[in-house]
Each structure stands twice: as C-alpha cells, then as structure tokens.
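Missing here: one protein chain of the complex. Every other protein chain is in place.
Up next is chain A:
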Amino acid sequence: MAAPRSLALWNCCGRRWSRAMRGCQLLGLRSSWPGAPLSARLLSQEKRATETHFGFETVSEEEKGGKVYQVFESVAKKYDVMNDMMSLGIHRLWKDLLIWKMHPLPGTQLLDVAGGTGLAWVLGDAEELPFDDDKFDIYTIAFGIRNVTHIDQALQEAHRVLKPGGRFLCLEFSQVNNPLISRLYDLYSFQVIPVLGEVIAGDWKSYQYLVESIRRFPSQEEFKEMIEDAGFHKVTYESLTSGIVAIHSAFKL
C-alpha cells in the first residue's frame, strides 16, 4: 500500500507515527495470481466455471486473475507517478488517514495485503494467505480488494489470520454520495484518467480498467455487509472526499 515517498511524508508530519511504524512488524503481501490453486478452489464438486466482471467486460472467473495480473504488470513501472497524477497527490492523504486510524504501536503485527511498492514483501494469494490462523493484530488492504476475484474469500482469509481482537482495515474506492460531485467525478474518471494513462504510461487500457473496476465495486453499505458475512464485528466505515474512497473498519472477536 505505501509508496516509498508517503513513508517520508509521515516522518515529517508525525514523528510519533513514523517511530511507531518502524517499531511494528510490518509485513506486506504482494498478491500472486496463481492459475492452478485458484482453479482448485473453484472446482468444489460440480461447480461450473462462472462468469464475473473485469471492469465493464464479462470474463470467466478463471480468466479474471490473469487479466488483473497483466494490468498490474503493465502499470507497475509508473505506479507511483500515476497515482500522484490521477489523484493530485490526494491518495497520500487517504493513506495517511488509514495509518492514523490504525494507530500502530511498537510490537504490532501488521499485515498489509496488495502491498504494491515500498515494503518488504511475501508473495501470496489474498484468497489463500500463506499464514497460520490468529497471527496478526491488524490486517490492512488499500486499493487492493477491488481487484480480487472472490472478495468474500479474501475477507474470510483476513478474518482467519487475525488474532481475536484483531482489526481489519480496508481503504478502497467507493460510491460518491453527492449527485453533482458524482457527475464531475464520472467525467474526470472516464474522460481524463485513460488519457493520463496513455500520455504518461503509454497504457490506455489499464487505466480504463481501473475506472471501470471502481464502478463495479460494492457501495459502502454493501461492502459493510460483506465484511459482516465474513464473521467480523463492529463494522464501521468512513467516507472520504465525498465518498470517492472509504475506510472500512472491523474487528474479529
């Protein structure tokens, strides 16, 4: 989740937090997109290959993992630059807020899934984490869960690897609540973002996927229900920037 530069930002803006972060056991999880294990999970008895969405396209569930993998392979080089350009740096504020909510202390066992750039990492699958049960104090996922094929499985895994009393935190794009801002946001998303992707990264399609996948993601309330279905309690959410993103928080009891 953290871009290397936002770590530096924290050092300036909140010395207490940066010291706390360094004290934590911070483990980032880069998602892998395995073909075989995913299929193995799908084929429970006579379950047929079902379809899902890839942005506004319809693809088979087996395909989705691979296609998302290709998107992120493609955007990896310019990932941080593009995030800054697209959000005008605001993504750093969102991530700062997530850390602030988390209030990590020295000794906190923290798992950050879909880590992106900047952390020491372990390769794994969000739907099948390579960790034992009840291991972590905090599980975070920032702008990652949207891309997982089976969000419910990722949530269940999050629940499993958290210690009792552990906290789940998710920062993700969500639904805008204000109609005027929604119109402007749609305009910006569909007219400007793919153009930025083409000009800066030479990649229109990945950024088209990005803005479409945002529209496909459940609303704040729907996602809250999904988190509850995974066994979490005290599920709350906070919308940021008129609902462009939201932070969902939950606890394993």
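Methods note: a contact is a pair of C-beta atoms (placed from the backbone, for glycine too) under 8 Å apart; a residue touches a chain by one contact, two chains touch by 3 or more; residues count from 1.
To be clear about the criterion, contacts and distances are computed from a predicted model.
Per the UniProt record, the absent chain's protein name among "Myotubularin related protein 8", "AP-2 complex subunit alpha", "Large ribosomal subunit protein bL19m" or "Ubiquinone biosynthesis protein COQ4 homolog, mitochondrial" is "Ubiquinone biosynthesis protein COQ4 homolog, mitochondrial". Only one of A:W100, A:W121 or A:W204 touches the absent chain when the whole complex is considered: A:W204.
Within the full complex, the residue among A:E73, A:D186 or A:E238 touching the omitted chain is A:D186. The omitted chain makes contact with just one of the residues A:V122, A:I181 or A:L196: A:L196. Residue positions on chain A in contact with the hidden chain: 56-58, 180, 186-187, 189-192, 194-196, 198-200, 202, 204-205, 208, 215, in rising order.
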